[in-house]
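The complex is shown incomplete by one protein chain, all other protein chains being positioned as in the whole.
Chains: A, B and C, in written order; residue numbering restarts at 1 for each.
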Amino acid sequence: MNIPFKTIALIGKFRNLEITEPLLQLADLLANKNIDVLIDKDTAEHIKPNSHKKIALEHMQGRVDLAIVLGGDGTMLNVARTLGPFGIPLVGVNQGRMGFLTDISLDNMLHTITSILNGEFISEQRMLLSVSVLRDKQEIFKSLAFNEIILHRGGASGMIEFEVRINGEYLYNQRADGLIVATPTGSTAYALSAGGPILHPSLDLIALVPVCPHILSNRPIVLNSNSIVEFSLRHAAHAPASHVRLRADSHNHFDLQAQDHVVVTRHPSTACLLHPVGYSYFNTLREKLLWNKTI
Amino acid sequence: MNIPFKTIALIGKFRNLEITEPLLQLADLLANKNIDVLIDKDTAEHIKPNSHKKIALEHMQGRVDLAIVLGGDGTMLNVARTLGPFGIPLVGVNQGRMGFLTDISLDNMLHTITSILNGEFISEQRMLLSVSVLRDKQEIFKSLAFNEIILHRGGASGMIEFEVRINGEYLYNQRADGLIVATPTGSTAYALSAGGPILHPSLDLIALVPVCPHILSNRPIVLNSNSIVEFSLRHAAHAPASHVRLRADSHNHFDLQAQDHVVVTRHPSTACLLHPVGYSYFNTLREKLLWNKTI
Amino acid sequence: MNIPFKTIALIGKFRNLEITEPLLQLADLLANKNIDVLIDKDTAEHIKPNSHKKIALEHMQGRVDLAIVLGGDGTMLNVARTLGPFGIPLVGVNQGRMGFLTDISLDNMLHTITSILNGEFISEQRMLLSVSVLRDKQEIFKSLAFNEIILHRGGASGMIEFEVRINGEYLYNQRADGLIVATPTGSTAYALSAGGPILHPSLDLIALVPVCPHILSNRPIVLNSNSIVEFSLRHAAHAPASHVRLRADSHNHFDLQAQDHVVVTRHPSTACLLHPVGYSYFNTLREKLLWNKTI
Partner (left out) sequence: MNIPFKTIALIGKFRNLEITEPLLQLADLLANKNIDVLIDKDTAEHIKPNSHKKIALEHMQGRVDLAIVLGGDGTMLNVARTLGPFGIPLVGVNQGRMGFLTDISLDNMLHTITSILNGEFISEQRMLLSVSVLRDKQEIFKSLAFNEIILHRGGASGMIEFEVRINGEYLYNQRADGLIVATPTGSTAYALSAGGPILHPSLDLIALVPVCPHILSNRPIVLNSNSIVEFSLRHAAHAPASHVRLRADSHNHFDLQAQDHVVVTRHPSTACLLHPVGYSYFNTLREKLLWNKTI
């Protein structure tokens, strides 16, 4: 039988020793199948001694056929931002609690990964976002996001005010704690806490979700993923623009100045997730949002 | 110059005498341009005497190139359900308050309609929904909706419980006042009051919006418009299924029985709306939701 | 030791055979302590043969020192509406799932009830509401509520419109599915699903909670429990007033006509609940609303 994954990278949750043993077990399983195993460099530092080859995430392009992530959704999010654009498919193993992105449990890991190696999996493409900050027409910050781009008041003492345009057309001036531009993947993350809708991950959409808007009728808006979303800060006495913070996936951030111009677009690449056969997004929703609890 | 609309139907708000004068003014304008004018039969009954030809909505297929509706969004909704599937484009004139669907004001009507006749308009296709009720595998109710399909407890004394499946896959059992399946057009109608997101009308999507769900984490879900949404009622002591009501656009309704099976799908036709040049959906949102009011 | 409860009534969930055995066990326990045991008449009909004395709920006034309810919150609600105004303290035993009002589990029942008989309990007074419907200045409907009074569109095809006055002062005209006037006890029932706040049950307050209001800025309002809340229906073409339904605790209902006037006030009596020592309202909230689940 033909195994399509010749080289597989293993990536563990950052500085988490509990994943050492299952990760090495998995490495052995793969090695026994004559698969080349590469351990993520940061992960490997905490798993010494080990005889496996190491590789940094950013060098995996063209060298890795599949990446298996052991950790939680946060780990997967960080990995997907780097490996997604390289076209490397991702598999997520969780450490106990099922995640939206890490749907294989440690208990079933060896069995499920074996099935995936045998070609038994569901493949899914998930959209990514790009954000750029322009100052004096120069791009001074750029990032990718898998979940969302957030404009947020940060440490500002009051609400911030900003103008939003979609494809160049004026949408509104908003006073709020902030505004989220979420992907379908991000729709079950921070955007959900802010009152946003759940977007099925198969859809190419973005949701604009205001965070604590001053105008109570300001509701989440769902737009075509090809929309160009632009923000400009408005000067407010109580919230100097310099305090306003831009975030990508609660990870990268940038502190904005008053004249900065922010542009969010769909990233040309997608992240490819592989799920075990039997995977059900609706089942994950029920589990994670406790819809099946009797109360 | 070539005018593509040779025969135009005029339809007024049901039993509303105030539209008589503007409707006749419009009829004169069109007649002067050698356009055949047909007055909707129900409308004509309240505009006597008049010398214009009459025609029932359901006979307009193939005979009318354009329908102009004078009234509010409710009138447009009713007309669109009939004329949309006939492929007749629709123009909406409101009687004072801008509507989501009736975006031409009476004041500008003659001028704007003239421009539209000259080919100056923005054309837009809006999706429609179909609903069927099956009892013992026989279809016993069928309707079309432009805004939404609603499963609602009606006069039942407590919440109703129902199971929802998407493309045959189990989504959840829900206890709630009801559930809305909304089109993008309907996303700014009842679904918005129930906490649903705004879906841009250019999108082919449906939103499942629970009405007062018992489980507080039950949030609106946005799905591909090709999804097949199925409901089955669950027996509940306090809410006999016989009280549960199905609605299409708050217009047609059907009282369900316990074993009835409800199927909602996208309707193969769309409704075509013509807007004046300069039309902006975002502007309509700002106006209707009072986003531009200083408070 | 002095036992203050000489006569105790036992009331089971309506037509529920599962409570037969624990109810008879409890009756034996009480009889062994020389307490007079009376079984609610409706409950007794389903527990034959049994040798205990029977009594209807409405005849318990002055004859019963304590009522123990076996069932769920719904059963307790119905009992409290009758026995609360009689000044009879209530104890609630649940059949498996902890309730807001039935906080003793079947497993601990015999032990906990024994403690309560020994005077080890926390006593709590909960406010009740009265509702009257006036037609031509005559009272034509009257009811008591423990959770809430609901004005609801029932089977009406669209939203209903009504005017609300507080202590004679105009509050607003509202278009909505309905309006809830909730007690603190009711704040965790239907009102919570409609977006209302949780009111600590020790407070004398009412919450006005709109159900799916058309105006998105219409939010729940918390008022002094001494407020007189009045509703008048407004005529709406799409929602004839005759379809509008008034409910007390999802139990009693009354179909309103266009000129009817509804008055909600605090009921002069309270319902007295006895909880086991160690009872914690916050613990109940955490359990019922799944705040302690890891997700």
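Quick notes on this structure:
In this section, a residue touches a chain if its C-beta (ideal position, glycine included) is under 8 Å from a C-beta of that chain, and two chains touch if they have at least 3 such contacts.
Given the structure is predicted, the values throughout are model-derived calculations rather than measurements.
Looking at C:Ile215, C:Ile228 or C:Cys272, the residue that reaches the missing chain in the full complex is C:Ile215. Checked against the full complex, the one of C:Ala31, C:Leu106, C:Ile166 or C:Val263 touching the unshown chain is C:Ile166. Residue A:Gly155 is the one among A:Gly119, A:Gly155 or A:Gly278 that touches the chain missing from this view. Of the options C:Leu134, C:Ile198 or C:Ile228, the residue whose C-beta touches the omitted chain is C:Ile198. Touch with the hidden chain on the side of chain A covers residues 74, 154-155, 157-159, 176-177, 190, 192-195, 211-214, 216, 238, 245, 247, 250-251, 253, 289. Remark: the residues of chain B touching the chain excluded from display are 97, 216-217, 219, 288-290, 293-295. Within chain C, the residues in touch with the undisplayed chain are 166, 169-172, 192, 195-200, 202-203, 205, 207, 214-215, 217-224, 280, 282, 285-286, 289-293, 295.
The rule we apply is simple: only the chains that are shown with their structure count from here on.
Chain B and chain C, compared by their mean Cα positions, are separated by 40 Å. In chain B, 192, 195, 214, 289 are the positions where the chain touches two or more neighbouring chains simultaneously.
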